[in-house]
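Some notes on the structure that comes next.
Apart from one protein chain that is not included, each protein chain of the complex appears where it belongs.
Which chain is which? They are A, B and C, in the order written, and residues in each are numbered from 1.
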Amino acid sequence: MPTSEFETAAPTGDTPTRDTRPPSRPAAHDGRPGLGAHDGASFVASLADDREVWVEGERVDVTTHPDFQPMLRTLAGLYDRQRSPELAREMTFPSEVSGHPISLSYLTPRTPEDLDRKWLNSRHWVEGSHGQISRVPDFMANVAVGLHDFRHALGEVDPAFAENAERYYLHCRENDLVLTHGLGDPQVDRSVTPVQRPELGLRVVHRNDSGIVVRGAKQIATLAPYAHDVLIYLSPANYLREDPAYVCWFSARLDTPGLRILCRRTYHGQAHTLGSRFDEQDAMLVFDDAFIPHDRVFLLDDAGTAVKGFHALNRWSLYTGQIRLHHRLRVMLGVASLLAKSIGVDRFREVGAMLGELASYVSVIDLALKSITQDATRTKSGLLAPGSTAALDSIAGQFSERASAIVRQIGASGLIMQPAEGDLRTPDLRTALDLYMGGRDTSVEDKSRMFRLAGDLVIDRFGMRQELYEAWNRGDPARVRSALYTTFTDLPGCEAAARVLADLLERP
Amino acid sequence: MPTSEFETAAPTGDTPTRDTRPPSRPAAHDGRPGLGAHDGASFVASLADDREVWVEGERVDVTTHPDFQPMLRTLAGLYDRQRSPELAREMTFPSEVSGHPISLSYLTPRTPEDLDRKWLNSRHWVEGSHGQISRVPDFMANVAVGLHDFRHALGEVDPAFAENAERYYLHCRENDLVLTHGLGDPQVDRSVTPVQRPELGLRVVHRNDSGIVVRGAKQIATLAPYAHDVLIYLSPANYLREDPAYVCWFSARLDTPGLRILCRRTYHGQAHTLGSRFDEQDAMLVFDDAFIPHDRVFLLDDAGTAVKGFHALNRWSLYTGQIRLHHRLRVMLGVASLLAKSIGVDRFREVGAMLGELASYVSVIDLALKSITQDATRTKSGLLAPGSTAALDSIAGQFSERASAIVRQIGASGLIMQPAEGDLRTPDLRTALDLYMGGRDTSVEDKSRMFRLAGDLVIDRFGMRQELYEAWNRGDPARVRSALYTTFTDLPGCEAAARVLADLLERP
Amino acid sequence: MPTSEFETAAPTGDTPTRDTRPPSRPAAHDGRPGLGAHDGASFVASLADDREVWVEGERVDVTTHPDFQPMLRTLAGLYDRQRSPELAREMTFPSEVSGHPISLSYLTPRTPEDLDRKWLNSRHWVEGSHGQISRVPDFMANVAVGLHDFRHALGEVDPAFAENAERYYLHCRENDLVLTHGLGDPQVDRSVTPVQRPELGLRVVHRNDSGIVVRGAKQIATLAPYAHDVLIYLSPANYLREDPAYVCWFSARLDTPGLRILCRRTYHGQAHTLGSRFDEQDAMLVFDDAFIPHDRVFLLDDAGTAVKGFHALNRWSLYTGQIRLHHRLRVMLGVASLLAKSIGVDRFREVGAMLGELASYVSVIDLALKSITQDATRTKSGLLAPGSTAALDSIAGQFSERASAIVRQIGASGLIMQPAEGDLRTPDLRTALDLYMGGRDTSVEDKSRMFRLAGDLVIDRFGMRQELYEAWNRGDPARVRSALYTTFTDLPGCEAAARVLADLLERP
Partner (left out) sequence: MPTSEFETAAPTGDTPTRDTRPPSRPAAHDGRPGLGAHDGASFVASLADDREVWVEGERVDVTTHPDFQPMLRTLAGLYDRQRSPELAREMTFPSEVSGHPISLSYLTPRTPEDLDRKWLNSRHWVEGSHGQISRVPDFMANVAVGLHDFRHALGEVDPAFAENAERYYLHCRENDLVLTHGLGDPQVDRSVTPVQRPELGLRVVHRNDSGIVVRGAKQIATLAPYAHDVLIYLSPANYLREDPAYVCWFSARLDTPGLRILCRRTYHGQAHTLGSRFDEQDAMLVFDDAFIPHDRVFLLDDAGTAVKGFHALNRWSLYTGQIRLHHRLRVMLGVASLLAKSIGVDRFREVGAMLGELASYVSVIDLALKSITQDATRTKSGLLAPGSTAALDSIAGQFSERASAIVRQIGASGLIMQPAEGDLRTPDLRTALDLYMGGRDTSVEDKSRMFRLAGDLVIDRFGMRQELYEAWNRGDPARVRSALYTTFTDLPGCEAAARVLADLLERP
């Protein structure tokens, strides 16, 4: 008899059945528990629930509100892609539970070949989304893999946590769930510590036999309106609080009563812009005494475990995030190169140097990623985890910012002064456009399209948000770098080398 | 009997009368020749003509097309402002021709007090437009002042040129004309010289007794849809062509038959954004065998005079451009400071340093501008011209780019995650917004508004275009800097100082 | 009857006489009190005293130790220069006390003409020293002017302080004293506040009727071995200590018993290097219970007055420091330009841009300095003080660092591979050197000399110390910038402009 929201997903071999939980608690996704990897239609259908999504003061239904349709179509396309004959074999594998194909994003890698498959699947996701969706679902699926991997440590705090974590991972996997997270506190007053403003932190305000009640807000939950669940696990800035009430890891359906999703304005912009297709949204999640049933709670009170766990959960997702950065920079290099060629400046000394600089970033990340996956090590739970991406995480924003600046310098005023599609379709203007707005060995269509794409990437709000995201999504860049320094395993070796050399200078 | 388009503006003391030119040639502005400084209504009315403005493949009437209304209202407001009781005395002066008040932008300064009045007027223009309109009409009015000042040199080529220049200046002044210019060639293939692609350069293709016929395209004509005339005078990159047909200075009404104004897409964006109020537009001007009557021609064939003239024409406008930059950076500093305070980071060591860095740019420009106007020298025609802004022109893009980057670093994710006005007006959300999106000693309204303004300035297409404009509007930044080096009057002194020191090292 | 060390210098009209103080207290400079502006010989003679100067573990007499002779000769040359027929009139003025010519560095400016004379004198100092002596004596003389100017505020704490300050200023002026200062605490552990390590701060450990006894160390006392006195007044980092014992302003002769001057290694280097001529030295001053007579004490205990006074004392010296920076950057530009020309790269696009960038720095500082002196305001004591250099002080290190980097990029491997003078004098090598190491339109002598000078400036320890000095001598750069931000008088105006614009966005 089902005792849990996740039971149908548990490795029991049972046929997936409809969720029978009482309506008084957060409902699982009706109708398709355990049906495996989504296609576009099933993904869209799965979002039809009672979630409270707000945008510009309006409560909206994301499955029907016009501003959300373009991104919804984009995501649906990606899910169709994973089930397409061409890619299904490289993006899914059969569930040992249900036999249904399930997403390779949820693969728990045990061999180098597993890792290769896993990263190939990640590559399909970022190539399918052209590097333009920061929180492509594959990202958080890998955090769920991390949760699964870390379950034994959670079990040392409370055996139920391990069990919950494992069942939740299976639930996500078997249902191809899209997750979001919310790591940061509201940006209200950084001059005071959370301890001084406790009401700003997400915390447990009530506990009873069936679960916990949480209150507070978290940001930035990218992709939240398009996700099924939010997974809450704390960033380093959080577990320093003195009160254990702040240490709580759990998942919540996004239609959980008391949970509100406050979106920023949409960037859908004009048709034919990147923003109109790839606006993944960012949101603040407000928990207003939301009830979280016990089987969705993975950790409480134990700050030490939370510290260790944060890095354990993120290790695969950070790797896939770098795959995305790599592809995004590849697109930037391609754009920069084609811009330069189309206006005949690619042979200019300083332009060639800038293009080479961008190529060096693309290439170095590629080389590093290969090493990191080859440095994979065995975790306690038996998975093969890639080496640390900490160095790349420290350098990502720097490379990305330079890439944007380079495209801006090469494109220059051409990023502003281009014909629109409407102009190109106007016969009366074509002679002038062909003559005055064409390029070297390039038609005016191809040239202007590439410049308009470049504009979307490096001067539009869509692209500039990506830039900010790149710099900040791994945390405050200064903090990320400090962390690399304090944890750098080669530091003692470096210091020893410095000491040996200094000592040498003393010998007469 | 009127012999010229500009006659009514000539210093004859005649009462301004309606233009009586035959309809077959470009018509002057109906109804208000010589009526002096515009107010908002007269400015808007003055744009009603047959100009061919294209945007997104559609030919539009800027006085009625919805996308152009916000900026039109903004400009009308600025013209109302110059005629307002509070500012009329500091922004206009009585015409010695008509007695009507005319814009101080057209003042030809002869005393330090004149310069002070002139710059105070410029300051009113940039403050009224919050530093957000790069090509505020005051800018090109100062180029017309330069044309007037340079008339004697033009007269040495042909006495009629001097006469035309002078009458045209008076025409502009007495009618408070808004000008645009178009300095650059189309960005088609920078690897070939214009000599190799002559069809891309603007050139005289026919001359007769009444005027010249021109063909070619020019960009970027900022503000073109809102201007009355375009003033064509050539940038240094142009007069290097071998064929004198490329040396042609003239003005043209924007409704000249054969002249088309091809606009980029509008940035009007969502309501409540800067783009919706301050989109000054950028355009390519296509001259398709446009006829220019002789009295609008100021120079032909003489490349040497064109070279000298370019700098003579720009000297006052470059100064007023720096006044604008100064104010724009002041706004940036104000925004950065208020952002930092509202989230409690202004006392953070690195944030304070960035704010101080921004303040140093604002302050240094201010100090330099004071010196430059005090270094004013007398021109051949008897005007008092400010010293060179070449050093500031070289450094402007660098300061501006850093200012944007600083606002971006301080604002960080707050530039993305803010409530919209609609959210703030929704009672159901206010409790959460007050608590989680407020700031230190700042209401959620004030904080979010300032962050949204910051977003418009540093991550929106509107603001990023401003950034590109700042870097490129004085020409290719590398060329601007090289020009400063080759013309720097202190260079021989610097080299001499280096030689003295090097020689010293040789003495035993 | 002389009651003070400074009496002979007091404005009594007395003929200067030999110091008659008892040998048990710090002796004044024997023999030439009140003899006015030094020439080279008198300057060198004046340094012959019992000062305890240590370098590399050796106690040395700077007037005879070989490593100190080159700089001593350089300084003597500068003093001969101020008394030279050509420059005496622009570098000295007759003392109203003694009738002797005294240095214009000590002029207390009351009119714009005074300021012009003062800055012309400063310019002679920095040009005579080629911008290579950071702490040219003119710098600290201007601090003494500040002390004089601030005497009334000191008098409000204790009338004797005002009297001491005034007499000391006259003593310095009439004797053409060279001062050093020591603002910083030892760099031992910046993670603790001085309050936690009180033994590291300079403090009063004993007071009696005749004076105070001080203990502690200060750095970096540039020029100390070549100076007569040290003037101690506290930097902002110092007066935050809780114990008033740390607030003490005084002067001390450098041969004060208990005061030791610990020099860093000399940079005299090989002959024909800048270091061999311009090594001004840097020192730590250790006060080991040094006795300071009352008439050399200018402030005790009052932290509030110390805070105000710090800026009052520095206002003229910071200005003269910027004159030096300006000239140093002029030398850098001259060197960069001559390097580029000698190897034929000055017309390269990116090199021209770098040279123009450097020129923009030189020019902007020049323009700002003119404004700042024109912004002069009247102080309480009636002097005319230049406006604040805070913006330039914030930007100086940034400009200077870029200047060095530019010279390095243009010089490249040429900074390494040059013939020495010995090579040039070797007939056997000349054919090869003329052919392979010459330059474009430049002899091998001129080219290699300029490259060697460039090397001294941008890759030698001498020049790199200058770079560090430029960045740090006004204090920690981050602190200097923060201070500009918090004191920027236009900040409220900037914030108001930002608010006006933000509010505008709200109006529908």
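Definition applied: contacts are C-beta pairs under 8 Å (C-beta built on N, C-alpha and C of every residue); 3 or more make two chains touch, one makes a residue touch a chain.
Please read these numbers as outputs of a predicted model, since none were measured by experiment.
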Residue in contact with the excluded chain [from A:G40, A:G344 or A:P477]: A:P477
Contacting the left-out chain in the complete assembly, out of A:L200, A:L325, A:L338 or A:L433: A:L338
Residues in subunit C touching the chain absent from view: 54-58, 184, 186-192, 199-200, 217, 219-220, 260, 262, 264-265, 270, 282-284, 286, 288, 343-345, 347-348, 350, 408, 412-426, 429, 432-433, 435-440, 455, 458-461, 464-465, 467-469, 471-472, 476, 478
Residues from subunit B at the interface with the omitted partner, ascending: 348-350
Absent-chain interface as seen on subunit A, which is shown: 127, 130-132, 271-274, 277, 327, 330-331, 333-335, 337-338, 349-350, 352-364, 366-368, 370-372, 374-375, 390-392, 394-395, 398, 421, 446, 449-450, 452-453, 456, 477-486, 488, 490-491, 493-506, 508
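One rule holds for everything that comes next: only the chains that are shown with their structure count from here on.
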Gap in Å, rounded to a whole number, between the CA centres of subunit C and subunit A: 54
Sequence positions of subunit C contacting 2 or more other chains: 349-350
